[in-house]
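Note that one protein chain of the assembly has been removed; the remaining protein chains are unaltered in position.
Let's look at subunit A:
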Amino acid sequence: MSNSPLLQAKGIRRRFGHVQALDGADFTVHAGEICALIGDNGAGKSTLVKILSGSDQPNEGEILLDGQRVTFSSPTAAQAQGIATVYQDLALAPELPPSENLFLGREILRPGLLGRLGFVDRAAMRREAALQFARLGVRLRSAKIPVAALSGGQKQSVAIARAARWASKVVFLDEPTAALGVVQTQRVLDLIRQVRDQGLGVVLISHNMSHVLEVADRVEVLRLGRRVAQMSARDATVERLVAAMTGGVSQPEPAHG
């Protein structure tokens, strides 16, 4: 884990009518770490992630990527800067096989003239996808069956593998284990560690404190649109996290970050 932040948000404000969803929120994630972003319902987690991944724009505040000020006018703009998001509703094409989902919108074309005519190279996409799945320890029954025939955990794995394939910097995961059973959840948590070990910054939104404690390196707590605590996962306990989320104990913010 390097010490200079990879992605940093400072004083982000976002207002929806009378709701101040984000009220000067700060956020930091480093390369090669899993940073859990937690907070009660309505704390502003999804809003913050939308802003950091280009789906939404802040009214105020600044975003720094590798120390440089950036603005993301669209998800595509954020993707171009190496930031990918796994949305809660997955965003896979169920009728297409995993490999074609991995390359959705970034298809591999055949070499030479055929490629210039727009012919796709499905074999190459399957090969590349198999490599990526193997790298991340994702095992699928068959490379050719449509994603719809996969289990929830496998679908989630395909979505995460895709994000990891295209992100060069940060991957956001909005509640990736919400609908999964015990074993599938473990697989997905393993996968998240794998993604971190590739050197990416991983931001994990979760309401499940035991998952957070199990997998995160660092935790940032959001309450009423502000960061109220950040701590190393080693120092965290469920009690401390819940206290910070609910405002039971006010946590002074450390100087760094």
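In the analysis below, a residue touches a chain if its C-beta (ideal position, glycine included) is under 8 Å from a C-beta of that chain, and two chains touch if they have at least 3 such contacts; residues count from 1.
Here is the rule we use: contacts and distances are computed from a predicted model.
Novice: The chain dropped from view, which UniProt name applies: "Nitrogenase protein alpha chain", "ABC transporter permease", "Indolepyruvate oxidoreductase subunit beta" or "Molybdopterin synthase sulfur carrier subunit"?
Specialist: The missing chain's protein name, per its UniProt entry, is "ABC transporter permease".
Novice: Looking at A:94, A:199 or A:248, which residue reaches the missing chain?
Specialist: Spelled out, the listed residue whose C-beta touches the missing chain is A:94.
Novice: Hey, which of A:42, A:111 or A:181 is the one touching the hidden chain?
Specialist: A:181
Novice: Touching the absent chain: which residues on subunit A qualify?
Specialist: Where subunit A meets the chain not shown: residues 75-76, 79, 87, 89-96, 100, 104-107, 109, 117-120, 138-142, 146, 148-154, 157, 179, 181, 183-184, 187.
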